[in-house]
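The chains shown are only part of the set, and none of them has been moved.
Labels A and B are assigned to the chains in the order they are written; within every chain, residues are numbered from 1.
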Amino acid sequence: MEKGRLEAFTDGVIAIVITIMMLEIRVPREHTLAALRPEVPLILAYALSYANVGIFWNNHHHMLQASERVDGRVLWMNLLLLFWISLMPFTIRWMGETRFSATPTASYGVVLMLAALSYLLLEKALAACNGADSALARAVGRDGKAIASLVIYVAAIPLAYVSAWLSMGLYVVNAVTWFLPDRRIEKAGATAKTA
Amino acid sequence: MEKGRLEAFTDGVIAIVITIMMLEIRVPREHTLAALRPEVPLILAYALSYANVGIFWNNHHHMLQASERVDGRVLWMNLLLLFWISLMPFTIRWMGETRFSATPTASYGVVLMLAALSYLLLEKALAACNGADSALARAVGRDGKAIASLVIYVAAIPLAYVSAWLSMGLYVVNAVTWFLPDRRIEKAGATAKTA
């Protein structure tokens, strides 16, 4: 089965999620900079979420680039990943409207954790579909980075009840570790091409 | 006529429908887990609907993969299918806001039934366009699964007036029967490729 349509559909969903989040920012009634100030934490949360979704898209791009085929299981794992990504605007809005309370901040961590888990499952499905000898399967191996992310998200969830800012800090730190695309896959993709 | 643009347009509409549904979930005013509880049935209904739309997309993907060409009639049947799919967020919202009353739950069944019917018509249009000898036409034959779905939806509509949960149960059962992609078409597609 060709991968083009899976990519196009994923791009559509992620483009909508990323754009809708920005549209959710409340327009201040007043026309002063001061009126914008109460929106600043929310705008920063949106920027973080934009980065998070952008990271998922970038890594998805690299992973699919290194894949040669997809199957039914890959399609479903991808839909599962998109399900959690499409829940992000909801949790970010809840977090913003309750001024970063514990439960909403933890719920953002839950959604991020489930998205990271689905990404891992998608990676495994792709490796299985492309064969144990494929460039992707060899490149991925035991994906330490994704597992580290999961650990960070799992830690951030209870920490939200200690301090929401501690959780937010972990989300930011984790975003930075995912910021750079997966060099191993990128290299494997390059190798696959030159092979 | 090439099928690429039909696929891209369908992906666009389905990506929007699937994402918008998640955005319709009301953000609780309170920041407690208890405040999220009244939204739980609606969130489950959205998850079911996400699965339903995902199933349509997956089967559409398989069906188009096995097709070699499209024509004007296919374009219109596809637009008809998308029309019913784009009505799903409306009925699911109505169902949620009236706490699963009889008529809204039945109306969700009506929309699902019309979508399933349009899917069947699209299948026939594709079979006609690709010729009676095509892999797709031979694979589809008399599509028992789609007809079974129609029967289930037709049954679920009046049953909503007996118990909305009975209808919901049928929607879930039916979703499961559609969950796996159509093996016959998948095989036919594979055969067509290797032929």
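Rule of thumb we're sticking to: contacts are C-beta pairs under 8 Å (C-beta built on N, C-alpha and C of every residue); 3 or more make two chains touch, one makes a residue touch a chain.
What you are looking at is a predicted structure, and each value in this text was computed from that prediction instead of being measured.
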Report summary line: Expanding from the 2 chains in view to the entire complex of this file gives a copy total of 4
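One rule holds in what follows: only the chains that are shown with their structure count from here on.
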Requested in this report: Go ahead and note the Å separation of the Cα centroids belonging to chain A and chain B.
Outcome: 26
**Report entry** Partner chain A, residues of chain B touching it in the complex
**Finding:** 7-8, 11-12, 14-16, 18-20, 22-23, 25, 27-33, 36, 47, 50, 54, 57-58, 61-62, 64-65, 180-181, 186, 189
Report summary line: Within their complex, chain A touches chain B through residues 1-2, 5, 8-9, 12-13, 15-17, 20, 72, 75-76, 79, 82-83, 86-87, 89-90, 93-94, 97-98, 101-104, 107
